[in-house]
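Let me give you the structure first, and then I'll get to my questions.
Moving on, here comes chain A:
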Amino acid sequence: MDLPFIKEAISQLFSKPSTAMYPAVPSEAAENYRGRIVFHPDKCINCMMCERVCSGNAISHTVEKTDEGDKVTRTFYLGSCTFCATCMDFCGHGAIEFTRDYHMIATKEEDLMVSGTFIKKPPVRKAPPAKPAAPAASAKEPAAVTCETIAAEEGKAAAPAAMIAPRDDGKPVQVPARCVYCTLCAKKCPAGALTVDRAAKTWTLDEDLCVGCGTCAEACTKKAILMPGDEPVANVPAPKPAPKAAPAAAPAAPAPKAEEKPAEEPKAEEKPVEAPKAEEKPAEALQPRDDGKPVQDPSKCVYCTICAKKCPAGALTVDRAAKTWTLDEDLCVGCGTCAESCPKKAILI
Partner candidate 1 sequence: MSFLSYQHFPIFTIMLYFLGAFLIVVFGKAKALRHAVAFLCTAGPLALLISLIGRVMVHGEIISYWMGNRTPVGDYAIGIALEVDALSLFFGLLVATAVFVACLYSFRYMERDHNVPQYYTLYLMLAGGVMGLVLSGDLFNMFIMVEILTFAAVALTAFRNKVTGALEAAFKYLVVGSIGSTCILAGTIILYAQARTLNLAQLAAVIPGNFGVSTKLAFALLFIGFCTKAFIVPFHPLAADAHGAAPASVSVLISGVLTKSGIYGIIRLVFFLFQTMNLGTMQFWLVFLGSVSMFVCVTMALAQHDFKRLLAFHSISQIGYVLTAVGLATGLGISAGLYHAMNHTLFKGLLFLAAGAVLHETGTTDLGKLGGLAKKMPHTAALFLIGAASISGIPPFNGFASKWLIYQATYQKAAETGNIGFALVTVIALVTSTLTLASFVKVTQSVFFGQMPEECKNAKEVPFGMRFAMGILALLCILTGLFPGLVTRYLTEPAAKAAFAAGNYINAMMGQGYAERIMGAAAPGAPAVSFASSGVWSPLSWLLLLMIALLAICVVALSGKYDKVSVRSSKEVEKKYQLFYGGETQSFSQVGGGDLFWGFKHNWRHYFSFMHDLHSGIVNDYSLWAVVALALAIVYALIVL
Partner candidate 2 sequence: MLLVLNALKYLAYILIFPGFLFSFLVGMLLTGIDRKIVARMQKRVGPPILQPFYDFFKLLGKETIVPDAANRRVFLLAPLVGLAGITVLQLFIPVFHFHVFDNVADVIVILYLLLIPALAEILGAAASGSPYAGVGLSREMVTILAVELPLLLVLLAVAKTVGSAMGRGLVFSLSTIVGYQELHGSLITKLSMIPAAVAFLLIIPGETGSHPFDTAEAETEICEGMMAEYSGAPLGVYKLTHAMKIFTVVSLFVALFLGGIGAGIQNLVAAIGLSGAFAGALSLLLQILVLVLLSIVLTIVCISFVHAITARLRIEQVFKYYWTIVTCFALVSLVMAWYGL
């Protein structure tokens, strides 16, 4: 039975205790300690990057239409924040700052909400000068600037802004002027049909791989990809925020030639796309099942196999060729991930 601490015990008895008498003696947090968030609304451009990268999805914002622009209030809920400061890194404008104040004690939920509101003025509408190089957007629109420079770099003939019309065979088409080659669409594409090279500024679509699910169009923040059913758009950088439905001020001129178009895809590809639609019986309103399991709406389903890949329990098997969608009753936990991930909203739960 060895007693190792006899000497320390006695010596410590007569030495000063090493306790930091906290409440009496205030103690400062370390140098770059990530404590309470301070939000500078004036710097924020509502690019929503912070919201997307926040792991605790603690950041939310509300937009309110007012006459001089959108009144955006962004709130940071500290109760759900992991203080990892990824949002601070991603925020290009330093609107988010982590102070060294660690006193985050609250009896009510509201005390932990840090929020700020700002007015986002719409972009100044000047007559579209011939030269695209004119600084159309204010300093706040970095995206537009990059688009201009790209067009200049490629040295393509500054053809008058041509109109881009969506393709009729259900495949996506790129609006090169708007595209910033951020490769988001390539990453999102479930079928891996898109290859985008940032350096070479190329956007190639592999016809036979592409299933026409439209995920790339949705994912593209710049709305630089058109799907069948969208209106043709001018091949000119989209004004911010340029929601898809925004009235295209630029004259419409279809100029598909900017795209590299792979060889005509086999006719067959198109036909089957139509075929299942024909077979499908008149789609009466499909009832979700009562036992919490998903049910498929054959009319909408494009058999893109995303739901099968997403299903955590591996309960779904979708065969693209045979166009079959089978659900394994007992494996399925009814979590609803397939319904959420389905781009076509073909699954009801």
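Everything that follows uses one rule, which is that a residue touches a chain if its C-beta (ideal position, glycine included) is under 8 Å from a C-beta of that chain, and two chains touch if they have at least 3 such contacts; residues count from 1.
Per the selection procedure, all candidates are chains of the complex that A comes from, given by their letters.
This structure is a prediction, so every number in the text was calculated from the model and none was measured.
Among the chains 1 or 2 offered as candidates, the one in contact with chain A in this complex is candidate 2. Listing the residues of chain A that touch candidate 2 in their complex gives 1, 3-6, 9-10, 12-13, 15, 17-19, 21.
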